[in-house]
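Reviewing the structure listed below.
Removed from the display is one protein chain of the complex; every other protein chain stays in position.
The letters A, B, C, D and E name the chains in turn, as written, and every chain counts its residues from 1.
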Amino acid sequence: MSDFNQPLSGNEMPRFGGIASMFRLPVQTTADGLDIALVGVPLDSGTSNRNGSRYGPREIRCESVLVRPYGMATRAAPFDSFQIADTGDVALNTYNLEKSIGIIEEHFDRLLSTGAKTVAMGGDHTITLPILRAQARRFGQMALVHVDAHADINDEMFGEKITHGTIFRRAIEEGLINPEKMYQIGLRSTGYAAEDFDWATDRGVEITMAEQCWYQSLAPLMDDIREKIGPDRPVYLSFDIDGLDPSVAPGTGTPEPAGLTTSQGIEVIRGLYGLNVVGCDLVEVSPPYDPSGNTALLAANLIFEMLCSMPGCVRRS
Amino acid sequence: MSDFNQPLSGNEMPRFGGIASMFRLPVQTTADGLDIALVGVPLDSGTSNRNGSRYGPREIRCESVLVRPYGMATRAAPFDSFQIADTGDVALNTYNLEKSIGIIEEHFDRLLSTGAKTVAMGGDHTITLPILRAQARRFGQMALVHVDAHADINDEMFGEKITHGTIFRRAIEEGLINPEKMYQIGLRSTGYAAEDFDWATDRGVEITMAEQCWYQSLAPLMDDIREKIGPDRPVYLSFDIDGLDPSVAPGTGTPEPAGLTTSQGIEVIRGLYGLNVVGCDLVEVSPPYDPSGNTALLAANLIFEMLCSMPGCVRRS
Amino acid sequence: MSDFNQPLSGNEMPRFGGIASMFRLPVQTTADGLDIALVGVPLDSGTSNRNGSRYGPREIRCESVLVRPYGMATRAAPFDSFQIADTGDVALNTYNLEKSIGIIEEHFDRLLSTGAKTVAMGGDHTITLPILRAQARRFGQMALVHVDAHADINDEMFGEKITHGTIFRRAIEEGLINPEKMYQIGLRSTGYAAEDFDWATDRGVEITMAEQCWYQSLAPLMDDIREKIGPDRPVYLSFDIDGLDPSVAPGTGTPEPAGLTTSQGIEVIRGLYGLNVVGCDLVEVSPPYDPSGNTALLAANLIFEMLCSMPGCVRRS
Amino acid sequence: MSDFNQPLSGNEMPRFGGIASMFRLPVQTTADGLDIALVGVPLDSGTSNRNGSRYGPREIRCESVLVRPYGMATRAAPFDSFQIADTGDVALNTYNLEKSIGIIEEHFDRLLSTGAKTVAMGGDHTITLPILRAQARRFGQMALVHVDAHADINDEMFGEKITHGTIFRRAIEEGLINPEKMYQIGLRSTGYAAEDFDWATDRGVEITMAEQCWYQSLAPLMDDIREKIGPDRPVYLSFDIDGLDPSVAPGTGTPEPAGLTTSQGIEVIRGLYGLNVVGCDLVEVSPPYDPSGNTALLAANLIFEMLCSMPGCVRRS
Amino acid sequence: MSDFNQPLSGNEMPRFGGIASMFRLPVQTTADGLDIALVGVPLDSGTSNRNGSRYGPREIRCESVLVRPYGMATRAAPFDSFQIADTGDVALNTYNLEKSIGIIEEHFDRLLSTGAKTVAMGGDHTITLPILRAQARRFGQMALVHVDAHADINDEMFGEKITHGTIFRRAIEEGLINPEKMYQIGLRSTGYAAEDFDWATDRGVEITMAEQCWYQSLAPLMDDIREKIGPDRPVYLSFDIDGLDPSVAPGTGTPEPAGLTTSQGIEVIRGLYGLNVVGCDLVEVSPPYDPSGNTALLAANLIFEMLCSMPGCVRRS
Partner (left out) sequence: MSDFNQPLSGNEMPRFGGIASMFRLPVQTTADGLDIALVGVPLDSGTSNRNGSRYGPREIRCESVLVRPYGMATRAAPFDSFQIADTGDVALNTYNLEKSIGIIEEHFDRLLSTGAKTVAMGGDHTITLPILRAQARRFGQMALVHVDAHADINDEMFGEKITHGTIFRRAIEEGLINPEKMYQIGLRSTGYAAEDFDWATDRGVEITMAEQCWYQSLAPLMDDIREKIGPDRPVYLSFDIDGLDPSVAPGTGTPEPAGLTTSQGIEVIRGLYGLNVVGCDLVEVSPPYDPSGNTALLAANLIFEMLCSMPGCVRRS
């Protein structure tokens, strides 16, 4: 049907059988020849509370076997549109967060140098900083759509400048992200100080609190964001699974009550279709806190939706 | 109060005590004298992904002890309206799916021959095909209301014609169901091919995708379905627990994100009241993936709602 | 910043470190000097179904370490507004429910005698009766806002007058609560008899069934309740975690499907701000049924919201 | 084959199917016509630490479906030797421990009055006191073999005379048990005071600490006990599952490390064969702490071994 | 160091990173060039009780990442001795047990035809019959060492001739195994009939009951078995994880109390060194009942021990 890599079908091998690669796609160690490189970043040493997201990529792969190749509501056909493969994981140094930042950065430089785009699976949110550095080197300053329970704009945590709670402050300071084209969705709950969000909003970041999302579709919000960003500007999507409610995503490290519904999360990703999305990540899935595997399964579906929103993904008539 | 079987009260025996029959009702091995026969079908050899629904009937019985006899919002009183008993399980052959189909079919022929209606607990969705065959022999071609994440209308899976993903194609082909009076609610997520749903819609099946349900009551949809079916036509309800969101029903074999809420599931069942419902099933509860028991508890409540929607169920003034 | 007790910061001690007191506040055995006394009541011998809420206070404390001091949406700053401490648990007699009722009553008399208000963590709902007795002795007859799946107004259970399902009948009979200013929110599911709710509604209790809450904000309901109660009347909030849906609060003893969303639960608590709230409790968290800890984490956040709704809690500009 | 009740075979109904009665035997509400009455006592209000054993009888029944009718090593055939049935559970009052003691006592008086012997499933260890009272009324003062991590001979706990930790002191004081023919096996770990065991040993109780059992068969110990008791004296066996190591029996309320192995537990029961065993119980299985069900499965097997050690149980040649 | 495939080291990629192949070895779809082919057989439709072993191969691979290349006690170096790879899974038909038997048989014929030996991961024990057929075609009638709680020599189950409980009867009838050189170790618990084991022992099978193993090393038993088999006769090892005690291997479908210790299981495998082992399998790991993953981890270690006992495996000096 297609010349591109196809997921191994459930009619060729039962879904519970075979090596668990992402979406049951072929595995290759470089991004050569790819339009989109799926890549795992099993880092969790930047985590302040429950850890375990080091097992995120493995578990997401295991649960991704249930994802089939076509989106039923969007009629999107990513595997007919792009050459996609599982490029394995970054070989980071779990004992040293600083060195790992460098390793991740170089790894993404290498992947991006082939012309492929990357869709990354964390690991904790710290991974997004080195990814953004590599992305910005390639695509320039980007717009950012950021789903999360937390703003991740602390100046430091425990005296450290790079942790899973400080990365977007760094990304703005380093000019990787244009704060006036940065959209945070799902923030909520409790904070360290009254001025927690002021630093960002003062720089133009637009925050949509979870409270503003309750009981309604986010399609209008995304229409608005799409218009504000415009079709050409490079956009990065960083999706922290804890932006969603703990009932749908229990397997994460810093869960906060009353988050987004799954449908809202999907609407955010689908709402990016038509933009110049240049990269995505899905972070903070922590399998030790996800015994059912359903958080990882959700993550796999969200990553599928990301593929469907990549520019050029065909929709079946 | 009533001459009918009554659930053993929590004031006679603590809820955690006593033999776990469905709704703590008496157990009998035939349907003799019953208006409604509750029956378990512990088959899971038709399952393509996670299995374990063989333990569904047992677990639903265990959790059903918390269900009390009166519906508080509907004011329905099923145990004052019908003679109901737990008729145990079908003694199927777990090693041979084809033989089990025959065993189930005969078992339901036998139950229905007494004049009782059946409310079945799965087991995987494969059980619905032999049940529909027996039902159609007794009631003729039926309308179908079908809650599910999946259409279950594949032509074959792994070369097999009867599995949990092909049954409604068979039911339509065999004339058990009138596709022009068939309503599928909650379908979503990913599919094998672009034309996955076309076969059904070409035959008149009406599909309401989960996306069409998000953020709203399904009462209007059910008003519409009720009108389309009309009060006399025999209707069968097949409720796959995976139609609901994995957050409310984690204990199932092929969970798909962003499904129906529990309230929507209840609205579908309540929306059948007034129709000529001739049988129901609740399938795909998989206890190994339901350590809290809450999926089974939900299933027990949904089965209670099915009893409340049976024609003739009185509502207290 | 403030002279009041402050939660130990995650920048002073990692969240996973240190003794787990409530909100990482100092522990003291009396209420001397406090505006608000946090207190655990680890009683679960009044439970009719699954027990285990005896571990509720301990688990809520353990999960409360993630709660930070400022409400991001409300901009409330409870720890800048009140002197709050963890006053430990009531030393109840787990073998004798009747004696425990007396012990709890005396313990709350003692706490309240210092002028502090109490926010209690259960334990099963039985604890609310002795608390209300002590509260009424101090504040007179109160209005009640009651979130729950169950009305808890049975006359007796298994012949006993005091259990977790009879307490509000006792509270009304004893005049602790004014039934004409009593608001029950989230009731649903199945009941023992047709007249289950009549006793209460006959006395003026206003019931908002879960069905009336589905798909919408409860802010309007709370506006109405706030107006009906008025700013001066003493109000008690009793929040049974099973008022919320089992998907968000699986760790409880008598879960009922299709309950309130977390956001609705939060709206109820936030909706009390402006009233003369004189005490609160959060009950029925059962850790053995909450392996992820997320029910306890939710409970900790709801208790934080209770602090934010106490009269006098400042909001940051 | 036999005229006695036979367990429903796995070749008639799959093991995962059918109503879960004990050993898949018929259920009857009295002991009429029985040699041995299996009976559940779902009481856990006498528990000092983790509770949940109220679900013990139900879970043991559910897991007992795997037990087949013949002992392979002993060649014992209990269902060819005795008329045995599941007589359901005692309808105790979960809110009032004292009343429950009376209810249990009367229930066992009634069962024993038919001439049947009883094998009881707890529930916490408190149930053994009322059972012993009924047993002593029928059989006179008994010898006791007691497997446990704890001596359960405290004078009182929290001021109460009857709890799961005081029952054998009461049983000796009341003359139900002859302390000079009382054998406690598996005691270990930590105690309240230096003299914890002295009260018992001063009265002639023989204690075999777990330390004396490590790394060796208990068959010699049982030979000795058998000789000391003699073939005619009525003997009661009380088996607290926490006598075994937490690795084999995690699902219990007060686990203590370094307990007996399963094989040692079995040797104790098998070692009773040849004695005049007049009753048995298996207590303290707590399903909320037994998610795998393997503690309940072990309990079901131990109860099967009890049946095999009852006087008159034939061994196949 | 070695020209053979080496496991990816934990110093090249963290153990939690990378694609989870067996022992982190390269994956290839045929056995070409291999001395030993690791292969998964994710079949569980032959299971009579708890199922889920369809996920056995995947989970064993996931946990095998912790296994390092050298045996510390044996000083065995399998990856310096053999060319070994992960050859993926058999694409069986999960809906049809009979067809799957044929598919497995052909798959092993194909693997063995390259000259490789196979080490298989189940899946339920039914897989051993088609494997033995392929093995016997290549190696002739074999001796068998069989670790299990069950003899698996029923004539039929539920009328079926091929299930996980009948395979060794079939294997003897078909002449695949020489019953006079067949050694069953660990049998125990309860059986269907008095004569359950007679069929086998009448044909010369040597059974070592679990009772004969308690509290002691199995090294002497293995010395004896090794002598009886002799160094040249082809030997197959079939290791059902339920031969071990449920405390060490909870994740299995028909657990039986009082089984072998892990050390005894290892001694059996190590005791085969010096024999002409021509194939092995490890079956009945059921991940849904193994939430900790430790049963799968144990299985991975046992499979490593199997590699170490293969003829020709060098031991470091």
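In this section, a residue touches a chain if its C-beta (ideal position, glycine included) is under 8 Å from a C-beta of that chain, and two chains touch if they have at least 3 such contacts.
Not measured: the values here are computed from a predicted model.
Which listed residue (C:Gly17, C:Gly140, C:Gly175 or C:Gly230) would be found touching the missing chain in the intact complex?
Answer from the full complex: C:Gly17 touches the omitted chain.
Hey, which of E:Ala200, E:Met222 or E:Val248 is the one touching the hidden chain?
E:Val248
Which parts of chain C face the unshown chain closely enough to count as touching?
12-14, 16-21, 27, 40, 42, 54-55, 57-58, 61-62, 86, 88-92, 94, 291
Across the whole complex, list the residues on chain E that are touched by the chain not included here.
Residues in contact with the chain left out: 9-11, 14-16, 66-73, 75, 77, 215-217, 245, 247-248, 261-263, 266, 291-292, 294, 297-298, 301-302, 304, 316.
Residue by residue, what part of chain D touches the chain that was omitted?
These residues touch the chain not displayed: 48-50, 157-159, 187-194, 196-197, 209-211, 214-215, 245-248, 250, 254-258, 289, 291.
Definition applied: only the chains that are shown with their structure count from here on.
Between B-E and B-C, which chain pair shares more contacting C-beta pairs?
B-C
Quick one: chain A and chain B, Cα centre-to-centre, how many Å?
Distance between chain centres, rounded to whole Å: 37 Å.
Show the residues in chain D shared as contacts by 2 or more other chains, in ascending order.
Residues 14, 16, 54-55, 94, 291 of chain D touch two or more partner chains.
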